[in-house]
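See structure below.
Rest of the complex left out; these chains stay put.
Chain IDs A and B follow the sequence of writing; residue 1 opens each chain.
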Amino acid sequence: MTISFEDWFSITQFYARYASIVDAGDWDLWPELFTDDCVYRLQPRENHERGLPLATLAFTSRAMLLDRVYGIKETLFHDPYYQRHIISSPIVQRTTSDQWECEANYAIFRTKLSDTTTVFNVGRSFDTIVRGENGLRFSRRECIYDSEMIPNAIIYPV
Amino acid sequence: MTATQLNWEFDGTSRIPFEVYTSEELHRVELDRFFYRRHWCYVGLEAEIPNPGDFVRTVVGERSVIVIRDQAGDVNVVENVCAHRGMQFCRARHGTTTGFVCPYHQWRYNLQGDLRGVPFRAGVKERDETHGGMPEDFANADHGLTRLKVARRGGVVFASFDHDVEPLEEFLGPTILGYFDRLFNGRELTLLGYNRQRIPGNWKLMMENIKDPYHPGLLHTWFVTFGLWRADNKSQLRMDDHFRHAAMISTRGNAGKTGEATSQVSSFKEDMKLHDPSQIDVVPEAWWGGPSVVMLTIFPSIIFQQQVNSVSTRQIQPNGHGSFDFVWTHFGFADDTEEMTARRLRQANLFGPAGYVSADDGEVIEFSQQAFETKASQAIAEMGGREVGDTEHMVTETLIRGMYHYWRTVMEAAE
């Protein structure tokens, strides 16, 4: 595994930007971080490890991410909350010149208005990042979460 | 606080005192009367334990149980509490085994829960002396695991701590049984996976939610906008004779704008179009026999969902009066095409703890409980009147009134 510093820096910045966007609640920017034919999955570790196909969210196109954004903003009634990602330094598993397969542990903290902060969802993302003309994008992001007993609801993107 | 001390305005069940949601004392009685006696509770699907030795760990009420396929292919349900000093010995959530050993002192049980081995039961011999051992009158037969009565039907497993419980079919009653059999008609089921959520509200609020056809066309934009479920759909509400179980039956009708069901309904989004319509690419299935939605609430523990092509069981696992775990088991049928499996999985985006028409149900339950904890007041469930009865429409809270009618009967009884 070798990688140039420029690429490594781009990847760290890309992850940081992802966290920045989903933690700031800039929902409209979120789908911009994905390719058109992306796969985004949020799946309990239990299903993942047992080979059960069900995901908590399974999106197979950027269009579905746009629908999710509409859902968050317009149709899903929910308690507003802050989320805060801490994403570990990714491991780069495989690479070609314009594509990296990375994995990263993450922890998301949820803070409801006027309440204390709690551990919301932790897990590991299995990601494929591709370089396009507008910079890096996920063509695949699969978040396999340990936190199978979800604290009521997950509304915002992990 | 006992059930007879509650004040029900109008003496019916259209006005529900908040105490039914907030009293830990009443909750203990509910566990006893609804979960541990005279009722069948859902414990899983046979598809979760296809082979001999397979087991899953789950709960009945708040008690831990293990559901086991034995060598003969029968399904046994035993309580996960060692007969020795009481440990919950089984820690795996599922697995395959030939028997159970409690690690503390290695008491051994077979797949029926019979005690099969007690280390040093006859003592340990040293030279000519025997040290220790269990008393002479100690009989393994008296110290098996607590075994539950089991009923299986259509691939679904129910259990009861009460061996005098009426047969499952009578418990469900003919009407509800019909809808149960529509979904579980003998086909082999396939397991698609689980979703789990902890909802900080009284467990009955989830029953109410699924007995409440008033809300889906109002709270859930996707339902009303895409006509999946709304006030002007053709529908029926059916209950058993005790009013404890219910079926909400509906047939997908209009999408778009059509009068009362959408006018004044702020969740209706006339212009909403999915960027990726595949998420509601509904394909009718022969076994539906018409209705595109049937939601079955089997009191007290389980909800069976058919929402177009998405089928699942939703188990209620109480944690005290103010919280419950809600466990979704999505399944399919062995004869599903690959496309149908993919469709069921895609439509699962609508359900579960992040789903377009379910995530908010957990939220409203949480916010309801928050209010209940702060004051003595009452909920009003008077849509469609104050009486209880089957209807041919959805503009009613009759099923909720029915459930509390049953609740009062059981909870106010002397026993």
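Keep this in mind: a residue touches a chain if its C-beta (ideal position, glycine included) is under 8 Å from a C-beta of that chain, and two chains touch if they have at least 3 such contacts.
Values in this document were obtained by computation on a predicted structure and should not be read as measured data.
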Labelled copy-number formula for the complete complex in this structure file: A x3, B x3
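In this section, only the chains that are shown with their structure count from here on.
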Centroid distance [mean C-alpha coordinates] between subunit B and subunit A, Å: 31
Residue ranges of subunit A in contact with subunit B within the complex: 42, 44, 46-47, 50, 52-61, 63-64, 66-67, 70-71, 74-79, 148-155
Residue ranges of subunit B touching subunit A (in the complex, touch as defined): 93, 191-200, 219-222, 267, 269, 272, 274-276, 278-279, 325, 330, 341, 345-346, 348-349, 352-354, 356, 359-360, 362-364, 366-367
